[in-house]
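Every protein chain of the complex appears in place save one, which is left out.
And now, chain A:
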Amino acid sequence: MKTISFQLNGKNQEIQVDPEEPLLYILRDEFELSGAKFGCGLQQCSACMVLVDDQAVPTCLSPCETFQGKNIETIEGLKQGNKLHPVQEAFVEEQAAQCGYCLNGMLISAVSLLRSNNNPSEEEIKEALNSIICRCGTHSRFIKAVKKVSSSNI
């Protein structure tokens, strides 16, 4: 067991864990955050993404100790007070969801993209969302939602 500390959704956290345990299980089982999901456990589908220092990264394989000292944001941390994040609002406006299992990866990747590039091209949006598996075929709505946020320049 080892002590790992990081910032999670704006709060400093310290936990005693098996340092090999991937962050995903700690988020879900220790912190009871349901947003990041298990999809493949192989870093192939991005259902488990979180923001680490503004970058969208998968959490299903990397040992939690590699997140020591990092600033982690999950989908639950995107909302500011009672106000949804503009990307969350755009997803609602475009009704960009079917079963919803991939939404975490889509939203986290979209936020990461827009933080580094607030006016991405359609190609850049597609590339940013390409690592996420969506089996319902809702892709065209995700692309539209991200476009909407970027054109409103937020």
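Rule of thumb we're sticking to: contacts are C-beta pairs under 8 Å (C-beta built on N, C-alpha and C of every residue); 3 or more make two chains touch, one makes a residue touch a chain; residues count from 1.
Just so it is clear, contacts and distances are computed from a predicted model.
Enquirer: Looking at UniProt, which of "CO or xanthine dehydrogenase, Mo-binding subunit", "Gas vesicle protein", "Imidazole glycerol phosphate synthase subunit HisF" or "Heme exporter protein C" names the chain we cannot see?
Expert: Per the UniProt record, that chain is "CO or xanthine dehydrogenase, Mo-binding subunit".
Enquirer: Which of these touches the unseen chain: A:4, A:47 or A:149?
Expert: Residue touching the chain left out of view: A:47.
Enquirer: Which chain A residues would touch the chain omitted from the figure, given the whole complex?
Expert: Within chain A, the residues touching the omitted chain are 18, 21-22, 25, 28-29, 32-42, 44-45, 47, 74-76, 78-79, 84, 88, 91-92, 95, 97-104, 107, 125-127, 129-143.
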